[in-house]
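The complex appears here minus one protein chain, its other protein chains still in place.
Order of writing sets the labels: A and B. Residues in every chain begin at 1.
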Amino acid sequence: MPDFAIPEDVRPEDGYVGRRMPRIEDRSLLRGEGGFVDDVPVKKGTLHAAFVRSPHAHAEVVAIDASAALAMPGVFAVVTGADMAAETDPMIVGFENPIDYYGLAVDKVRYVGEPVVAVAATDRYRAEDAADLIRVTYNVLPAVVDPVTACEPDAPKLHPRSDSNCVSKRHFVHGEPDRAFAEAECTTELTIRYPRNSITPMETYAAVVEANSETGGFDVLSNFQGPFSVHTVMALALRLRTAALRHRSPKNSGGSFGSKLVIFPYIVVLCVLARKARRPVKWIEDRLEHLSASSVAPNRVTKVEAAYTKDGTVTGLRLTHWDDHGAYLRAPMPAPIYRMHGVSTNGYGIRHLEVTNHIVSTNKCPTGAVRGFGGPQLYFAVERMMQRIAVLTGQDPLDLIRKNLITADMFPYKAVAGSLLDSGDYHRTVDETVEQGDLAALKRKRDAARAEGRLYGIGYAACVEPSQSNMGYISTVKTGRERERAGPKDGAVASVTVAVDALGSVNVIGDSVPQGQGHQTALAQIVADQLGLTPDDVVVALDTDTAKDGWSIAAGNYSCRFAPASASAAHQAATRVREKMARIAAANLNVPADNVEFTDGNIHAANNPDNAIPFYRIGGLAHWSPSSLPDDVEPGIRETAMWNAPELTPTTAKDEINTSLAYGFGFDFCGVEVDPDTGVVTVDRYVSAHDCGTILNPGLAEGQIRGSWASAYGATFLEEFCYEEDGTFRSGTFAEYLVPTAAELPDIRLVHPTPHPSPYTRLGAKGIAEGNQYTTPVCIANAVADALGIADIRLPLRPARVLEWLQGEEPPPSAAVAPDEAAGEPARPTIDGSGEMQVPATPEQVWALLLDPERMARIVPGCERLEAAGDNSFAGTVVLGAGPVKGRFEARIDLTDLERPHRARLVGAADGPLGSSRGSGAFELAAQDGGTLVRYRYSVELSGKVAAVGGRMIRGAARQLIDRFLRALVREAGGEATDTPPRGLAGRLRRLAGGRT
Amino acid sequence: MKPAPFDYVRPESIEEAVAALAEHGDEARVLAGGQSLMPMLNMRLVRPEILVDINRIPGLAGIDDEGDCIAIGGAVTQGDLADWPDLAATLPVVADALPHVGHFQTRNRGTVCGSLCHADPSSELPLCLALLDGGIELRSARGVRTVSADEFQQGILTTAKAPDELAVRARLPKARQGERFAFREFHLRHGDFAIVAVAARRAGDAVSLAVGGVADRPEVCHWESLPDDAVDDALNDLAWALGGSDDIHATARHRRQLVRHLGRQAIAATAGNRAAA
Partner (left out) sequence: MKRLNRDGRYPVRFTLNGMPEEGFAEPRMLLTDFLRQEIGATGTHVACEHGVCGACTIRVGGKAVRACLMLAVQADGAGIETIEGLTEPDGSLGPLQQAFHENFALQCGFCTPGFLMTLSEYLEKNPDPTVEEIKVALSGNLCRCTGYHEIINASLDAAKAQRERRRQQD
């Protein structure tokens, strides 16, 4: 059994912490024996849920007809927004706000993919069949997707209880920023637009929910990741005592990166569904659901202004943020922006700061936690600004960074907005990185490349990496007066229990809810060290159960909580076990308890290893012979630590907040080359260093760095949730939302700087998992800015976008290509077209045809039924699509502004399971050559499923349909259809080639 | 993401297959490798009444050298073709393009004819069919016909194949003495559909360039002669004439630039290397 053995080189005298010990978790995962939610057996009769989702970005829900679905065999229940509003309370957020959120749309839908109806059936296939049969009637409303536009007074409003989409605005002044700017030698500003992305874990949301008649509540199994403060949100929404909502998480979770926080609204909906269906209900979110409607990081617009001296010392900073949270706020939103508030000045000694936070609602998927949690957005603005100031002051950006970083003698350093930076030597980390990463060689490479005329740039980025969030920081969104009313919030309690049984086996449970980070392994290392055992003597179970475990509101896996908090709690619990066992052993060894050591499964006198008693014997005594224990020692051995750090204090009256306990430091530099022919940016070299204090297990820590690098690379180059201006969602599949693969991800050089352990955590460990989310996007952006000599860098760095930056005017076509043939559609949400066509009938005949439903039924592609629906209106059923992709749509066409037989305008709508389409057009009829010249133009928009998954082909497919319609029109009028566009194009190509083929 | 219900038949001969297609017409879909159809079924973008699974029809499994052409049976996978020892010598441009068609796991099931019938405008095999001016043999209960590439590929996901027809083989003309080929593709990730893909052929002075990913189907431009100093202007006009539009991955302008850039590379490559055997 080689995988169970601990390699020889991880048996050092000085313990297991810090050693590269292979993971315990692998033993089951590599055998296909993991225990993810979907692997856990469920009761026979458990139903499966599916959701009807909105195809519209913004619309009133006029009517819902689920009768056909409910009549289907195997369908047990449906739940609508009206049910949710009747049976639950809106899910609360950490401050007063005008948003009522129930998990299902009530009265209005506010983003594409929003759940509207939940249905439970015997299996997922039937649940989807039923969802297809549920008819929802919408009244489409104008949408808004840009957070700055959304704050304008005439923007479409999302929430009726507010007259603005800016649901919270707070203004912070730390130091004297006005004076700093007034007295500054120089000032400059930059506007950043940080895109919307997520890390899309491989396992999607998963939950099994069952009503519990004993408690009147529910038993839930899900891959919810915490923080468990949100357990309260669910219980309150369900109008339950919190203890009546029992939540369990299984032993494995397939990644989360923050995303599995916001499964909680679904859990609330599923509880209502299970109650109605009177059966357990299981839901495994599918990938389309996940991409369109689970959770994303807020995109953000930031105007950053800096005041600085001529030599580049930054004296003041102003940050104005428009943080785009999409359609709803869900707890703990808008936390990301406040989590980073204390470190708004990064690691720089800037003492004057002004911050304005607009928390904005738009018609997009609501936000949640994503690895980095507000950091990528903030540091992109700050570190881009540092690069700009270096350019403007004519110095190397690295010199500027060094000039402004706080120095080693300043720790612990209270940043102006309140973060208490615990330890570090940022200059030393930078120096070590420059040295080990060989910056000098990279500079030579850049110079050589530039000498050849190549576009090569170097970028730098520094970041303070916060870990273990203060549960009180979100209160910073409230005013001081509101905070006073609500009572103090602070701290971050972590719980670990260590137990020793009657044969000396050690069991550990904890509240860290891992999603693959190797917590079992790290906790086994920590506890083994305290008890003189090997990690294999320690069994760590990290599945959780709110009904039985020690836990508190901070429980869960987020914001780099494990290394500072859970590791400290484990250390504390193990220390208590050790102290207790030492007292029992001391009585047996006849030595003082503080003179006892634990080594190799024995407890012995420190100065006489032969005076020893086996570890298991002490376990046995504690359980089998309480009478033999010292008088003040309780029987049994089970210690639960509820660990907290006193440094996590509440927000002060001056809005200063120490948002996190331990702050690591990261510093990266990179070299990139831009290909002027394709716009491709190649990362030639990337060097990354993170001082995260004590490293518990280098194998795990490096995995976190490399994993963070990969997702940050994705955010920099590939990953974005794209919305059209009208709210149409475009990134619905893994072929649209692009995740880096092994083939394109460059390797990075990891530098190991001298660690500076945290004085505030028990092992000196700080978080490590988020650093590259902060540094990588802006480090690469700074390198591109250096390569191209431009200021405005926007992510992701799609080659098409980079090409625009580096190319001037595009060469026009020659006269051989007629201007109208030089197509190329601009980026618009609509599919627009116009043209003219000769029809062999008089205008009067064509007019009559266009207003005759029977004849139109023969012309409209895929028309199954069309009838008059009032004056100049038609309604019917059409089957539309391209090739095999087709769906049945309910369509309606209204003709207006009729001038018989000359011109008319028309508006139409079509709705079906594939999505929803709105269009308008106009035509003019003119007699010509014995027939009629029809001039037409149209504008069509598509939203919903087909727009989300088929964006690459949708324009062409729509044009194809319109072409079919026009050809049929000619045929119906008695003519011969002309060439299809592809053949028209072929003719054009022949002309280009000189007509010789 | 589960398919809507459908019936399923697994014919064991071409006759059985075309009979099933004749019976069900537009309500039936042919299931070959399923690498395009199955995602569309799972997303319920396609809802056939019946699937006709042709994977176990022995007569569709062969790759045959017919002298002028290589005939690739309707159930031959992309992986089978890639592993076929004579491929590089007979169809060098296909040999170059195949590694870009998805990933080896999808090529293990995805069929050559299935990819042609799916008619994705960005896909590599339809591009090769267009450049080589190959043909598709379509069988139905009504008979057999062979349709040329230009006639077969009509637009986005749209071909000349009637609902009752089965693509029993694709015929790709073999490289002739003196012909030189090149293939270039731009994608954001390996294995993705191309943003732009080009395939070039040079035979004497004549140059052909097929472009995928821009128009609604792969388009071929032929020049009887294309001197080096005329290449840039010719490609610029071609780039503009092909049209193309913006999507979330690339802009129309970027596509034009890629037509110019990849076209130049491919045409230059046909002048220099890779002579057909």
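Details
Methods note: a contact is a pair of C-beta atoms (placed from the backbone, for glycine too) under 8 Å apart; a residue touches a chain by one contact, two chains touch by 3 or more.
In this text, all values refer to a predicted model and were calculated from it rather than measured experimentally.
Among the residues A:Thr313, A:Thr575 or A:Thr733, only A:Thr733 touches the chain that is left out of the figure. The chain omitted from view is touched by exactly one of A:Arg23, A:Arg170, A:Lys403 or A:Arg446, namely A:Arg23. Per the touch definition above, the residue from B:Glu12, B:Asp64, B:Asp205 or B:Glu224 contacting the chain not shown is B:Glu12. Touch with the chain that is not drawn comes from one residue among A:Gly707, A:Gly727 or A:Pro813, which is A:Gly707. Residues of chain B that touch the chain left out of the display are 1-12, 16, 20, 31, 34-35, 38-39, 41-43, 50-51, 53, 55, 79, 99, 102-106, 108-109, 189-191.
In the full complex, the hidden chain is touched by chain A at residues 1-3, 22-23, 25-26, 29-34, 36, 38-39, 124-125, 199-204, 252-255, 257, 284, 286-287, 515-518, 699-700, 702-703, 706-711, 733-735, 739, 741-745, 747.
What we mean here is this: only the chains that are shown with their structure count from here on.
One finds 37 Å separating the Cα centroids of chain A and chain B. For chain B in complex with chain A, the touching residues are 1-5, 29, 37, 40, 43-48, 118-122, 150, 154-159, 186, 188-193, 215-217, 219-224, 233-234, 236-254, 256-258, 261. Interface residues of chain A, counted against chain B in their complex, comprise 124-125, 128-129, 132, 286-288, 677-679, 718, 720, 722, 730-731, 733, 735-736, 738, 740-741, 743-744, 798-800, 803-804, 807, 810-814, 816-817, 821-827, 881-887, 913-914, 945-946, 949-953, 955-957, 959-960, 980-982, 985-986, 988-989, 992-994, 996-997.
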